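Okay, here's the structure, questions in a sec.
One chain of protein is taken out of this complex; the other chains stay put.
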Amino acid sequence: MMELLAQVEYGPLAVKPYSTEWLIGLIVTFLLAAGAAIGLSKVPANFRRPIVSIGTFLCGLIYVLYWLWPRPVNLKPDQVPNGMVEQVGKGLSDTLPLLADVANILTSFLLGLGVYSLARIHFGKIIKRQSDRGFSWVLIVSATMISVFGFVDYILRSQDKAGKLVDRENWGFFNVGQDIMFDGLLLQMDSVMFSLIAFFILSAAYRAFRIRSVESTVMMASALVLMLSLLSPIMFQWNTMIAQMAKGMNIPNADPSIPYPGGFFHNLQISDWANWVKGNLQTPALRAVDFGILLGALAMGLRLWLGLEKGGVSV
Amino acid sequence: MIKEKLLNIDRRILYGLLILVTVIPLRCDQKLNNITDDYSNAFYEAVSNIPEGKTVFIESDWTTSTRGENSGHLEALLRILMAKKTKFAIFSVGDAQAPGVFRGVLLRLMEERKTLGLPAYQPFEDYVDLGYFANAEGTLQAIGGDVRKVFEKKSIRDAEGKQRSAFDSPVLSNVKSVGDVPMYIVVTASNTIDRAIERLSAKTTLACMCTGVIGPSALPYFQSGQLKGVAIGLKGVFDIEYLMANGLNLETKESVKWSKQPDKTAQPITVGKTLDRGNRYFLSFMCAILLLIATVVTGNVMMFVARAQSKPQGDEA
Partner (left out) sequence: MQWLDTGWFGMLFVITMVAFILYNIHRAEKRGKDLFIRRIPGLNAIDDAIGRATEMGRPVLMVPGIGDLNAISVQAINIYAHVTKAAAQFGTPIRLCVANAAVYTVAQEVIRDVYQEQGVPEKFDTDSVRFLTDRQFAFAATVSGLIFRERVAAAFFLGEFFAESLIFAESANSIGAIQVAGSTEKSQTPFFIAACDYVLIGDEFYAASAYLTRQPLLVGSLVGQDWCKLLITASISIGFLWLSVDRTRMVNEHRAPLEAASPEVWAALTDDQKGDAESAEGWAKTDKPELIKKSDTFVHRLFNPMYNEKQLIVERQKKPAPAGEGQ
């Protein structure tokens, strides 16, 4: 299997679009997929789990082998891999994009299920005349409009070989509509939602940064140091003042014009405190958290791959 | 009564104050002083000293929601590259909308160059726009493996409007692998920097421009040397613009002095704009931080006042 994959260029579906081969391939793939889906649905419930586990293990095994197996060094497109080790290595490299494509296609189908769920809930609300059904109307109308305008705009742009639509003056009704709805409304609303975070940070900080315990005092103190260090024009003046003071006390190398305080006066620079907090407290802590998270992910991945994880049903 | 109100300020009042303190200073365009961060200095030094004739890769993974920070990052970066006539390839792996957004920045800079009477930066000749690549991990893995295989699928328009292969462009013609690229810069609002480090850090030099929220996650990589430099948040934009205007570790009075790395130098940018968005927004940013500090201090002072007042009553009870 691997040798076979190693000999073919990646892209078994890479036939000319809309050609006869393409159409036949599409029909055969559809029939195979439909057959597999029907077959799986007829499998008794107690056999489904082993089938899923075997599928997961085989797919995962390809990724694990890809990582463990030596890859052919400097293999050029016109060269044949040497021996079994290189052939398997090449086969694994070629299989990964294929798996990624299959995963993307499956996700697209699942998106259909998601849209079905969304439509069922909102049409249900409208039909049952529930409260807040106005929002459901807004959702359905706007989703329909942006789909139609987006699709027509896409078709028009793909047919525009001469690149006329790069110039706004050549835009038609659908191009303008798409621009208004997508760039003019959707993206701007995204920005609005993001900017809300600034307001929420203010109210959350006001509530959270209180001197209630030792931990909260440490948290507040370090937050204050970091916030002060961000006020760099003010900190610049502060450092200049310290450097002037140091120069007045004949500290060697003190220079207010840089500003460079020199000697002990360096310790009075709040920007240096902030750098110390970031470099010696924050960064090591984040590294430690990272280790924990990644080990958790490794353990979880292992359990899923080996079929040990029984999912939410068992809890 | 006032004390109680200050102890539990209505969040709408806080929000109103925040709008005021951020909107009013936007009108002010005064040049500000700055203390630049070490990682910003490292970033500017690295980008300024890219060898001539090399092509830089820019992975732009942000959209309009974080334009306040990332737009300034990308503008400053492109101004440096354009001033030094460095060719670049720009693309996104993080979000399908990202190309639309970075194209907006490119158009704005082209207009700016036109207004300032600077020569145009030509697509295909001076830079290539490779658009969006789905599946970030797979794409970065493939870029690390064989960059030509990834980019050769993209056709781009040359100066005459003809569709050509990306590798026909002088920008990419000398790039055989990602190792030929002296610097791979990620401008991001998400964790795509982690993916770039996982897949590419052993193959090329990486640098990052990210939002303030992502910044702390990027710093461990800077400390370990996996990132050559980092520009974080609006402060990062301001730092880079300040360094562009004043240079790094030079003999001049205005130059930024980086005491930890006195041997590393970088010249200021003398062509086109330097101080712009970072300098303009920074006063607003400072006012917002001052408001934050003031509310935190007020909350704590009032909490202590309330505690002090309730203590004698508690004793009596």
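Think of it as A and B in the order they're written, each chain with its own count starting at 1.
Just so it is clear, contacts are C-beta pairs under 8 Å (C-beta built on N, C-alpha and C of every residue); 3 or more make two chains touch, one makes a residue touch a chain.
Worth saying up front: this structure is predicted, and the values here are computed from it rather than measured.
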Left-out chain, listing which of the shown chains it touches: A, B
Omitted-chain contact residue, chosen from B:Ile90, B:Ile214 or B:Met302: B:Ile214
Selected from A:Phe30, A:Phe200 or A:Trp276 as touching the chain missing from the view: A:Phe200
Residue ranges of chain B at the interface with the undisplayed chain: 11, 65, 177, 179, 189-191, 213-214, 216-217
Absent-chain interface as seen on chain A, which is shown: 67-76, 78-82, 106-107, 110-115, 117-118, 120-121, 124, 132, 135, 189-190, 193-194, 196-197, 200-201, 203-205, 207-209, 286, 288-293, 295-304, 308-309, 311-315
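Please note the rule applied: only the chains that are shown with their structure count from here on.
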Residues of chain A that touch chain B when the two form their complex: 93, 96-97, 100, 104, 162-163, 183, 187-188, 190-191, 193-195, 198-199, 201-203, 205-207, 209-211, 220, 223-224, 227-228, 230-237, 239, 257-258, 260, 271, 275, 278-279, 282-283, 286-287, 290
Complex interface listing, chain B residues touching chain A: 9, 11, 14-15, 18, 22, 32-38, 63-68, 97, 100, 134-135, 138, 141-142, 145, 157, 161, 216-217, 219-220, 223, 235, 238, 253, 257, 259, 282, 285-286, 288-293, 295-296, 299-300, 303-304
